[in-house]
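Read through the structure below, which is laid out as structure tokens, and then see the notes.
What you see is the complex with one protein chain gone and the rest in place.
Let's turn to chain A:
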């Protein structure tokens, strides 16, 4: 709290990002959040911004109405405040600067966040995901793969987890030797086992081959992986980098596998760009879509120039290559990039998701993230800028993975147990630092931080709200007909993920949400099933025998958690009563309203949206009559339903 100089500022104006509209409210600064409470209106919208979500704060030059403060968030929210007094603005600004740059892990929200759970509940939360059980589910250990304790003390590779699975023929000296020949010691280990064909997906970092170096142990290691799969005489080695990057690495003593030195490998570059290109790409994308009064041409040209969808497609193409090699050819695949924690994680995780329907369930998706991202050391702290920021380390690698999954949900609407809201929620919390899961860069670091003792697990939190994240049209039988997803990779099937990148921009969203509607119907169905059952029981008391209801899942606990406010789900659910009330007003209130002073209250909106955006046209100028307002600027575009 010592960093907060001014905890409360009144009469702050919040400008809408895409229009000239604004609302007045009070700004509160707390130790964890920046809160804006709209005054005056009945809806009194509140905006809560977690300090950790703030990517940058900018103080713009003073204007007549006050001092503008521009805040950009990692969850793609952008808020523009105008604070009446410069001093207040400066206080907020400097407090925020300090607050959004925590200097130690202890300052992160996760260490103070307390969801009112006891220790046991917290522990249970952390036990939800068990990676040993996950490998067991895949059928590992087995006659060809075993658990090795070589990294028990993080001595061979400190960015890997303790438990690693390797071919039974890979002895310790081979492992250790191989790890010395791999960047950061990240030697080839198993990440997914395709039981049906006994084919393995392994991951590692680039070999330290330089121009001519070789390592017999590493060659043995690949040989061992190859030998463990009797279905195929060769293994694929996928270098997920563009060839040029891999070549450049050779000069630094790193590089890629020389096919002459490794027997039975098929080497393949797949050309995914590095973290710096991805960072720049997202930045360009956000700049384009953040433009006011964007024309279609500028939008499409900007989308193209950002390269964002090209990168998404490249990742998808790589994952499809991996899935095909494993499921069709039955070949094992070794995936790497430079350090094996960015592109490698993307491709392995997405590839596994294509091959294994389990990862398309809510629980399975958590397991997948826990395995390929968290345990294998994707550097969340660096990539998501959690602490001690190095701008060169920040990159939307994980966001891209989530987007690839979203693209798949668009092509296969029934394949996933979760909806896009689940993906967006995960994205939110990767940056929120509210839960312990994504803190730090590696398992080892997480243990040092004692996260399991001191913080809570996101997965438990998400599971407790599972109802909100369900995909209402999910069909478990889809997995039987489509065990392996074969998405189209035609460019025209990749779309801009508006609900992610504009999740806080009301004006961009569909005015009514199909997802919300169908979820509501599903919930209503469950309730009605219960009612039918109850009525039948009552009827039985009267001696009326009724045919049993079609076998359905037993009605579950009906006290659903409150649906979080989300624009993609529309405004908070109105109860049927309220809706009815509104409709009545619509019918009967017309006459009365006409006398009411014209104000924004006179406008009704669908989904509670009230922001406006770039208009259909500016009707500036007047007829030259004094009666007309001098300037008639009309802004529209939002679902404004008028009465």
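Just so we're on the same page, contacts are C-beta pairs under 8 Å (C-beta built on N, C-alpha and C of every residue); 3 or more make two chains touch, one makes a residue touch a chain; residues count from 1.
Here, contacts and distances are computed from a predicted model.
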Record-based protein name (UniProt) of the chain missing from this complex, from "Cytoplasmic tRNA 2-thiolation protein 2", "Myotubularin-related protein 9", "SWIRM domain-containing protein" or "Nucleolar protein 14": "Myotubularin-related protein 9"
Hidden-chain contact residue, picked from the options A:153, A:304 or A:388: A:304
For the chain not shown, which residue from A:313, A:363, A:452 or A:466 touches it across the whole complex? A:313
Residues of chain A (touch criterion as defined above) contacting the omitted chain: 18, 289, 294-301, 303-304, 307, 309-310, 313, 411-415, 472-473, 475, 488, 490-496, 498, 502, 507-514, 517-518, 521-522, 524-525, 528-529, 531-532, 535-536, 538-539, 542, 544, 546, 583, 586-587, 604, 606, 613-614, 616-617, 619, 621, 623, 625, 627-628, 632, 634, 636-643
